[in-house]
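Only a single protein chain was left out; the remaining protein chains are all shown in position.
Naming follows writing order (A, B and C), and every chain is counted from residue 1.
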Amino acid sequence: MDFAFSDRVKEYQERLLRFMEEVVYPAERIYVEQLRDSPTRWVVPPVMEEMKAKAKEAGLWNLFLPDSDKGAGLKNLEYAPLCEIMGRSPIAPEVFNCSAPDTGNMEVLERYGTEEQKEKWLIPLLNGEIRSCFSMTEPDVASSDATNIQTTIRRDGDEYVINGRKWWSSGAGDPRCKVAIVMGKSNPDAPKHQQHSMIIVPLDTPGVRIERMLPVFGYDDAPHGHAEITYDNVRVPASNIIWGEGKGFAIAQGRLGPGRIHHCMRLIGAAERALELMVRRVKERVAFGKPLSEQGVIREWIADSRIEIEQARLLTLKAAYMMDTVGNKVAKKEIAMIKVVAPNMALKVIDRAIQAFGAAGVSEDFPLAFMWTNARTLRLADGPDEVHRRAIARLELSGE
Amino acid sequence: MDFAFSDRVKEYQERLLRFMEEVVYPAERIYVEQLRDSPTRWVVPPVMEEMKAKAKEAGLWNLFLPDSDKGAGLKNLEYAPLCEIMGRSPIAPEVFNCSAPDTGNMEVLERYGTEEQKEKWLIPLLNGEIRSCFSMTEPDVASSDATNIQTTIRRDGDEYVINGRKWWSSGAGDPRCKVAIVMGKSNPDAPKHQQHSMIIVPLDTPGVRIERMLPVFGYDDAPHGHAEITYDNVRVPASNIIWGEGKGFAIAQGRLGPGRIHHCMRLIGAAERALELMVRRVKERVAFGKPLSEQGVIREWIADSRIEIEQARLLTLKAAYMMDTVGNKVAKKEIAMIKVVAPNMALKVIDRAIQAFGAAGVSEDFPLAFMWTNARTLRLADGPDEVHRRAIARLELSGE
Amino acid sequence: MDFAFSDRVKEYQERLLRFMEEVVYPAERIYVEQLRDSPTRWVVPPVMEEMKAKAKEAGLWNLFLPDSDKGAGLKNLEYAPLCEIMGRSPIAPEVFNCSAPDTGNMEVLERYGTEEQKEKWLIPLLNGEIRSCFSMTEPDVASSDATNIQTTIRRDGDEYVINGRKWWSSGAGDPRCKVAIVMGKSNPDAPKHQQHSMIIVPLDTPGVRIERMLPVFGYDDAPHGHAEITYDNVRVPASNIIWGEGKGFAIAQGRLGPGRIHHCMRLIGAAERALELMVRRVKERVAFGKPLSEQGVIREWIADSRIEIEQARLLTLKAAYMMDTVGNKVAKKEIAMIKVVAPNMALKVIDRAIQAFGAAGVSEDFPLAFMWTNARTLRLADGPDEVHRRAIARLELSGE
Partner (left out) sequence: MDFAFSDRVKEYQERLLRFMEEVVYPAERIYVEQLRDSPTRWVVPPVMEEMKAKAKEAGLWNLFLPDSDKGAGLKNLEYAPLCEIMGRSPIAPEVFNCSAPDTGNMEVLERYGTEEQKEKWLIPLLNGEIRSCFSMTEPDVASSDATNIQTTIRRDGDEYVINGRKWWSSGAGDPRCKVAIVMGKSNPDAPKHQQHSMIIVPLDTPGVRIERMLPVFGYDDAPHGHAEITYDNVRVPASNIIWGEGKGFAIAQGRLGPGRIHHCMRLIGAAERALELMVRRVKERVAFGKPLSEQGVIREWIADSRIEIEQARLLTLKAAYMMDTVGNKVAKKEIAMIKVVAPNMALKVIDRAIQAFGAAGVSEDFPLAFMWTNARTLRLADGPDEVHRRAIARLELSGE
């Protein structure tokens, strides 16, 4: 047992932190302004592509993909502290080509895709040339129980025909988003967890219609966005199926592990930044005759925040370690645990920072307001807390 | 001791609930659409004025003003359960001319204003012809300690000259908003709580400049809005001072009592609606083989929500009762208590409803997402939790 | 709606508080010492009977029994604030003949007993000559679901024969305890909630054996005590059945209402005393250069305690009001709510007081340690929290 990061990780941390200071933080405001000043919000602010080029040049690119010669060769445990740093800014993950839902989708293609699928979709994604979305959640059913998913994927000759309505296909608002991975029911008569498949659907396929973009707590998250999409007799080549018919749940389990833990890593970074901002702020402001930083209640907020961040970080690192050593499947309890822990921890820490900032905390002058609603959303995305708790309890009760 | 509402209150409740069903709820969507379809968001959707006319006609108008022949003659205790009903919809309070910050401002003018001030500003406000804002919070200091307020109000002959920067002047985005009540320092050499005054500033006075509208968790709250305003050598007649120089804190104490309790009443209504929506939703959705409504965890959410709402409601009613019987000043502990309780309670109840709704809960398809961020904001507006707790503790320790 | 206590209640409050100051508090230490110095702990300290005589003389006796000419003629709503005062000292309720489980048992006998049963058991109980216990919980099943109860009550000629094992028959350690009300299954073939009966069992009946006294968190609660009792072919006259065969659940519902609310009232008094002790203590102790009372964190404890007590009190009063106006059965949601609220509130308030007292708080030098464990126990006694929450949710979902 050893709690020290390797020299390699430490060196990456240093480079990333420097890149954040020099490139990303200064661009946060520019990003917002470029978006505000463009005729529509559904365009990519030029500063993003500039930052991507710099990150690629700096060798800070595709750090997420373990066990593959296509990534940087980092294990999950090595990537975790780096992903955390990216989570400090809402615009950072994309800069390093490490943003959701792309990393999860790329993992799916790398693990389960055919060579042809990789060539066509994985390579451009890894190059940051295109982006992708993931169409799983449906508006008409409780998607927390994924067996409820009703979208159909029906074989018809050399093609599959897809029909259904999805929402929260995040990233579909981006003009660079070219492809969706869609989950649907292909084998209704198979055992419950073998009825569903995942399939690749280019977004320009006839029958794919973005109905609307969904705001999240008032944010449109443009140009990324969260789309409600109808799939109306959408036909794709049979070769677009991933791994095989009925493999939907098997892939989901594989996909959601990395996707979930990446979210958790970023949340830790967000919480860490919130604490940092709070510490700075409370030293500057005076109320009732002394700096906020000398008031007992504020000090308790700082202490509790440090305690909660540190615990969540350690559990996340352990989950990453388990994924590396025993595999995503055996690590499922640890992944479920951090998926409950990290968003709730971030909500608490960021909430305290907002409170310490006063009204400024709910405005857009600081990233706190956005981070807070984002943490709240992540108590639902990739499975609501209560479904993960349910899974943890089942494993405990069965002695696993 | 008696927990039954009077017949008069029950009758009002019935009429208000019917009005909500028949007029307000159906207009919620229209309001959003009219705003969306207008060239700018800073206009009043026509449906609002239509509803106001109906409410006035129905005698559901200005129910908030106790101890005055200008209101409906209801005590705070009678108004509380009615205000709660208005809190069920974000657009409702204005329909009945009972929205913030206007009710607080109207109370100030009624209690402390001159006849001239009442004639000029109170009457149009009571008629719903104009709206008002309240300029207290400042960006540069911790305004939770109001003695920090730095805006200056300097006497110069027959005028006062106002200089300073305010933000969170809510409502200033509304084209009908004609006047601000501004808090500033007029007597820097007086004892600490007698240095500040409140003064009436017409928004079209030269030197008043709206710098920007502040979003709250991604919401612009248009057309109401939250303005950052600079007052640059703004000159108003000396007769615009309210009550007298140095009376700022005395008025604030009087003003904030009603303003705070109105927010609390509305939050209870919001929480009640969230619970109602949750109860309906969980009966409709099925996960893991049974309706959500039959799952133990969901049932616990419902029970805890009912418990928390009921307790917050009773405490709010008691605070209203105290205001009626012993006055706003003696009731300050009760007012401080509900100001802590109501937003935190609403946050918890609405949070559970969001969780029960899944991703739909964070979207704009239901009022939950907005209500939740609004409740969060109210942990800061009119004084942050920790300042109210501080006041409660001081009263407990001094045996008051 | 009116939050003022009646003059009658205020006068009783004043008399009770004076009695507590003059008689009960000074006797707390004497009670402990008399118990410590006696050869066995299962005797009644003489000071108790002395206090009872004084309370009877002062007309502070049997205040609990509403709707009966045998009590003081107080409604539940009037009794609530008085019972609260009694809850301020662990030894007080018995002084006024208002202690558990006797008040609940007396209510059962008064509401459902025959004249003969009243004559024989209710009158001596009302006179404070004997005490009683209630044998419901069983060690071998989850008694939170009372339909699990397995003790049998079998008719045999003019007698009933009782067989079973009960525990947590509180009060059975007291030498004055002469009678148990026992719940058992008499009609196994009836519908689920009509299978059980309650029956009166004199403790000196052959076959009744106290197996052991159960400690609670280290306390033996002598001489009251919590007994594990076996009923081994215990024969009582058929006339000892209460109300009739199969009425067990109907009585339980009637009995548990008052019993539960009395516990809640007392818990509010305990919490109030804990807050009072805490406020006094923090003014006296200095740490890190200033009195604890001036430290922000301590102030927050005080404020939160006041807030929580006040809310729990109002909800308890409302439940009492409902019992008086619509009956125990219709008031079941309110009773369930306070049964969840009051012990949890008391746990939090007393916990903070303990923390403020430091190590003294966990000792026997102050009543805090005992009160805290007692509040914890009351999250289980008369139904665990989760069963009450379940009931509340069911009522909410069914629209009741």
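Basically, contacts are C-beta pairs under 8 Å (C-beta built on N, C-alpha and C of every residue); 3 or more make two chains touch, one makes a residue touch a chain.
Keep in mind that this is a model prediction, so the values were computed, not measured.
K.L.:
From the list A:Val24, A:Met213, A:Leu315 or A:Ile335, which touches the chain that is not on show?
P.N.:
A:Leu315
K.L.:
Any idea which of A:Arg41, A:Lys56, A:Lys178 or A:Arg306 touches the chain not displayed?
P.N.:
Residue touching the chain left out of view: A:Arg306.
K.L.:
For review purposes, identify every residue of subunit A that touches the missing chain, sorted by number.
P.N.:
Subunit A touches the missing chain through residues 1-6, 9, 77, 275, 279, 282-283, 293, 296, 298-300, 302-304, 306-307, 310-312, 314-315, 317-318, 321-322, 325, 333, 337, 340-341, 386, 388-390, 392-394, 396-397.
K.L.:
For subunit C, which residues reach the chain that was dropped from this view?
P.N.:
Counting over the whole complex, subunit C touches the hidden chain at residues 137, 139, 141-145, 148, 167-168, 214-220, 285-288, 292, 297, 351, 354-355, 358-364, 369-370, 372-373, 376-377, 379-381, 384-386, 389-390.
K.L.:
When the complex is taken as a whole, what residues of subunit B touch the one chain not shown?
P.N.:
Counting over the whole complex, subunit B touches the hidden chain at residues 295-300.
Rule of thumb we're sticking to: only the chains that are shown with their structure count from here on.
K.L.:
When every step has to jump to a touching chain, what is the lowest number of steps that links subunit A to subunit C?
P.N.:
Graph distance in the chain contact network comes out at 1.
K.L.:
Taking each chain's centre as the average of its Cα atoms, which chain lies closest to the overall Cα centroid?
P.N.:
Of all chains shown, the one whose C-alpha centroid lies nearest the global centroid is B.
K.L.:
What whole-Å value do you get for the distance between subunit A and subunit C if each is reduced to the mean of its CA atoms?
P.N.:
Each chain's C-alpha centroid was found; their separation is 52 Å.
K.L.:
Distance between subunit B and subunit C based on Cα centroids, please, to the nearest Å.
P.N.:
That gives a centre separation of 43 Å.
K.L.:
Distance from the CA centroid of subunit A to that of subunit B, rounded to the nearest Å?
P.N.:
The answer is 37 Å.
K.L.:
Among the residues of subunit B, pick out those that touch two or more other chains and give their numbers.
P.N.:
386, 389-390
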